Structure formats: C-alpha cells, structure tokens
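All protein chains of the complex are present and in place, except for one that has been dropped.
Now for chain A:
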Amino acid sequence: MAAVQDGQLNMEVEKDIKTEITNDGSGNINANSSSPGSTSSGGKSKSPAGSGEDQQTLLAVLQFLKRNKLTESVDILRREAGLSADADDSPVSDSAGAGSGGVPNVSADGGDANSLLSRVSIATPVAPPATAPPKVVAASGGEDQPDVNVVLSAYSQQGDPVLYPLYYNGLKKFIESVLDCHRAELSQVFYPLFVHMYLELVYNNHENEAKQFFEKFSGDQECYYEEDLRILSSMSKKEHMKGNETMLDFRTSKFVLRISRDSYQLLKRHLQERQNNQIWNIIQEHLYIDIFDGMPRSKSQIDAMSGSLAGEGKRDANKAKVFYGLLKEPEIEVPLDDEDEEAENEEGKPKKKKPKKDSMGSKSKKQDPNAPQQTRIPLPELKDSDKLDKIMNMKEATKKIRLGPDNLPSICFYSFLNAYQGLTAVDFTDDSSLIAGGFADSTVRVWSVTPKKLRRVKSAADLSNIDKESDDVLERIMDEKTASESKILYGHSGPVYGISFSPDRNYLLSSSEDGTVRLWSLQTFTCLVGYKGHNYPVWDTQFSPYGYYFISGGHDRVARLWATDHYQPLRMFAGHLADITCTLFHPNSNYVATGSADRTIRLWDVLTGNCVRILTGHKGPIHSLAFSPNGKFMASGATDGRVLLWDVGHGLMVGELKGHTDTIYALKFSRDGEILASGSMDNTVKLWDTLKAFDDVELDDFTAATGHIHLPENSQELLLGTYMTKSTPVIHLHFTRRNLLLAAGAYNP
C-alpha cells in the first residue's frame, strides 16, 4: 500500500525532472524521449498532411503547455507547427513522422541520399526544440496524464450500461446466423468490439457491469488474445486506465480489420436496421475496416494473419516498393593465384551470388532490378583490411559445403558453463573467430575461439617507442602480456540484452537494461561511446552489414538508427504499439526490420524513415528475425513457438513452421539460404527446408494483390532434423562461411 504511495510520489518527482530537462532544450533532449504509449500519438501528430485530428492534438498540447506555464515551449511549438506543415522535408519530421502508420509517402527528398548525414549534423541544433513539444506530452502522457480525459474523450459518450451485453449478444446472434462464408470474417469484429465496450464501461465507472460483461464474453474471444485479455481483466477502474499502456494502444490506434465488401454490407445493414448506434459508433470510431472486393476469406486465412495488438496491417501499408535486392559487391582484385577459380566460386557465394549471377554473362555493371541504388544511403568506404577480409571470405567460400535436405550441416554447440548470473545475449563474428556473451550481471565477455588470443593495444607511452615504419607494425602494437582467451568488458549497470559485432571485428555493441547502447573497441577492450537516447531498457541492437550504422530498439517502442560517430540517432522509427523486442538490418542495409511485443513486424526504410511493411500473424511477442541471404525473404520467431516466413517484396506471409514448443530465440539462414535453423527455449535446434518452403508458394497476381495467402498445410514436411540438447536453451545460431552451424546457449543444470 505504502509502496503505491511512494510510487506516485516518485512519479511526481520524475515528472518535475522531466519537465525541467525539457525546458533546458539542451542537446540530450532525445534522451528524454517519449515514454511508452504516446509515441505513436506523437508520431501521428506530425504526419505531413495536417488533418483536423492533428490540429486537435496540437491544440491539446498547447493547452497543456500553457497550463504548466511552459511559455517557451508554447512559442516553439507554435512556430514549429507552422513550419512543419509546409516544410515537410525537415529531417525531424521525417524521423518522427515515420510512425504515421506507413502511409507510403516516399517524400520528395527521397533521392538526395548523400544529404542524409549532412542533414543530421545540421539538424542537430534544430532538432531538440522541434521534437520537444510532443515529448512533453509524451512524458506527461505516460506518467501522470492530467489530460487523460483528452485521450479518452471518445469514451465519454455512453449508453445504458445494462444494454451493453444485449447489444453484444444481438450482434453475436446475428453473426452466428449469417452464411458460413461471411461468418469467419464478421467474427473478427468481436474482439475489438469487446475490448472497446469493456473499456467504455470501465471508463464510465460501471465497474460491476464491466466485470459481468467481461466474464460473460471473454470466453468467446480467440485464444491468441488471452494475453491482452489478462491485462484488460486487471483493469477494472477508471483510475487504472491512467498510464496503462495497453489501454492507450487501443485508444490511439485503430484496430484494423480486413473484410470483404459483401460481408461489410451485411454488417452495416444489420446495424442500421436494428438502430444499434452504440456498436456502430464504436465501429466508426475505433475500428478501421479495410474493405476489399472479392471472395470473403476463410477462417484459416484470417487466423493466419490476425493476432497482433492492433489487428492486421492495412493493405496499403504494404504497398510501398521495397528494394530487397542486394547491393553490388565492389570489384576486388583477387591477388595472384588461381583467379579463375575464385571467380567461379563466387557464383556459389550466397552474399554476392545475386548480383554476380546477373552480371555474369555480360560482365557489365548491370544491377539487380530489385536492388536499391548503390548510393541510396551513404555507406562507409572499404578499407584495405575490409578488402582483405572479403578476399578471405571468398577463399573460405570455395570450401563451403552445399547444403540441402540430403546434406545436412554439422552443428557445433558452444555451451556457456557456470553462467549462474544468466546469459542473456550471444553473438558471433562473421568469420566465427570471436564469441561475445552478454550477461545479466551487466558484463560483456568476449572469447576467442581460434588459437589466436585476444590482445590489447599497448599503452600510449609504449606505442611511441614502436618503429612505425616496420612491416609488422600492426603486430608490434599489440601487448603480448595481455594475451588471454577471454576478456571482460565492464560498463553497463543492468543486464545486457543485445549484443552485436561490427562486420570488421573492431567494435562490439551492447544494449542493456540501463537504457544505453555501448560501443566497445576490440583493440583496446574499452568502452568508446555510450549512446543515450532510450530511457528504458534497450532490448536489442544490431550493426548494419556494412558497419557504421546500427539500430537499437527497446521498451520505449521507438527504434533508433545511429551512426557510430554521432551521439544522437539519425532516424527514429516510431509506430510499434509495444516494446521493440528485436531488430535486424536487411542485407542491403537500406532497410531495418523490427519485431515487437505488439506481435507485429515492421520494416522501415532507412532513407526516408517510413514504415514500408507491417507484417501480422504472430500470436506472441517476436523474439527473433532473420533475412535470407538474397534479401528476398524473412523469417521470424516468437514466444508462440512458431516460425513464420515472409516475402519481403510482396509483404506476404509465405509459410508457417510449427514444431517448437517454446520461445524461439535464434533464427539463421544458411549461407546459401537453403536451410533455416531455429533455436528455441525448448532446448532444440531444428532445421527446415526453406528452398522447398519458398518453392511451394504460388504467388499469382490475385494473392499478391489481395494478400490472401493459402499456407501449405503440413510444415512437418519441411522439417529436416531436430536436435535436442541436454539442458541448454539455444539462444544464438550462426552459419560459418563454410556452412557449419554454430549454436550457443548457457548450460542450465
């Protein structure tokens, strides 16, 4: 009891602090960003086409600011509101406006890629005031919410609470009586309707009616909504609605349903005949019904796509073109020996395969038509060491094993022993020479798995004594005395949840509960930068395949794109309705995929900051993502133990792999994309035949246009093998360049 009082006290204090920071308008305003929940509304308010709704929100914000005597901010906001309406190419509105729900507005500045970085550096001084006003709402929205009424105003209209169950029952009877083909579609209405009716009852202080309503009808809902229902059930008073994130999600985002025109007409006619305004209002206000022409969908089709917190993705949300092809590999002079052989083997190389194959005949510089322009986003230039590495990569690739259903990979398992503090994240370098583990005791440990030990660079004093002209200077700068098999990196103050090596093996990223992302040097084994921006736990972070950029996402529901040499994010991807649980770069580095606890996956364009894909279908928080090496497909794994396969270009689900019984924490495609390996909490590694899975999918124009996918029934046919560990949950998988599968996990006696 006293805990609650304390809590509120703390919140007050916290709020004060936050407002203070905001007033400063200082550089680290981003660090103060958006408490969960209201980011989406913040994002919304900035969509370039300032609609009436946005105006309203703005006014509400202004009112709030005035009430709190934040005159400075009011001025800034006024100015900005005018500005942002007509000048939508400001980078801030780009990044913040990304959350607008994937309206495919490839804005005017889409082309001038090189300006991305320069603009950021210019924009930095401008950015804080611009982002500030919505942030204020954010800070207050999550914590205290004097304006909770504004958010909830839609619920203020009320009917007779006794009639709610009658209304609902009436609709239920009607839907049960319609033709079979429409029933499945119309049944989708139940869940959002149920939620909003319940919330309305709660909001209007009809506690008992709400409880009864819940008890009566919660059993009818689909089982995959159970999690949300549990949250909902605990919310039985109006006071609880303040600050409850789930509630805000339902309010701020419309639940999206896809219904065929016929079914919709049926529903509309029924409701109008019965004069059932209560339900009709809810449908109008809180639901977004995406009407399509054609055959109604079947129950299994609907079930495959539903399950996310806010319904399915709108169809037009997935219409934007995604350049999923790979970038052309730079021409590298392969030195000396067997040049021909190298060239030949390049064809077998997965990463470079696509573009190479296309260009093979003419040897011209023709590009993959699906690939983005080489310079679409600025990429770091190749260093000599990178080139050497690429050559090594090619050489290794010649020894690569071709995998297939008849030729399964060997698996080497790295067990972490005595990890009583809890292993929370693992990563391998691309060449499989180093392993890093993040632990719940805030440490990061790096191991060398080759005989080459880890050495530190000598101290500055010693370095000055080195002959800089000598050939082996790189060898001489290393301090032999520090050689050891593993190194520990201290710096975080909370469990380390995400970890990622840079492609050149010089850096390591780690994200932690303490809200920071840290960049570590693997030369000196010290922390170089702490990126502060997320105020809440950062669940995952990932380097771009080309280095330099990285993405992070966490509890604050915003994914941030960073460059290693900027202390502020370049892009903020807002739009998810719950924690971002995993992040991943597309192999061509132009896109970023994020998986979330709202059970959706979003694909973001790095250049414009827009959301270009919303993929729904998972029934639990998503914990792992993987792109196929050719960039065309994606796999995702969730707590529900299912792996879903996606066609990135069309934004469609193309497969479902059932078999795991617990959360899937690791997914990886083999280097040729022929096999997908999945590792799970249920102590198994499973191998799947993805070639077959992708071949089986028929993508005719109709499916592509409507997104109504028929999934192959039996995913067991795609299962190639299951391997059980004794008692080790599998939390990371990695294919070496020769297609040996490495797995890692902490032995759990």
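Just so it is clear, contacts are C-beta pairs under 8 Å (C-beta built on N, C-alpha and C of every residue); 3 or more make two chains touch, one makes a residue touch a chain; residues count from 1.
The rule we apply is simple: contacts and distances are computed from a predicted model.
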Looking only at "Transcription initiation factor TFIID subunit 6", "Proteasome subunit beta", "EF-hand domain-containing protein" or "DNA-directed RNA polymerase III subunit RPC6", the name UniProt gives the absent chain is "Transcription initiation factor TFIID subunit 6"
Of the listed residues A:437, A:503, A:575 or A:649, which contacts the missing chain in the full complex?
A:437
Of A:497, A:548 or A:694, the one touching the omitted chain in the full complex:
A:497
Among A:308, A:424, A:502 or A:516, contact with the omitted chain is made only by A:424
Of A:312, A:396, A:430 or A:513, which one is in contact with the hidden chain?
A:513
Among A:597, A:626, A:667 or A:691, which one is in touch with the chain left out?
A:597
Mind listing the chain A residues that contact the chain we can't see here?
1-4, 6-7, 10-11, 14, 143, 211, 214-215, 218-219, 223, 226, 229-231, 233-237, 239-240, 244, 405-424, 435, 437, 439-440, 445, 447, 449, 486, 493-495, 497, 513, 536-537, 539, 555, 579, 581, 597, 621, 623, 639, 659, 662-663, 665, 681, 684-685, 714, 716-717, 719-726, 729, 731, 741, 743, 746
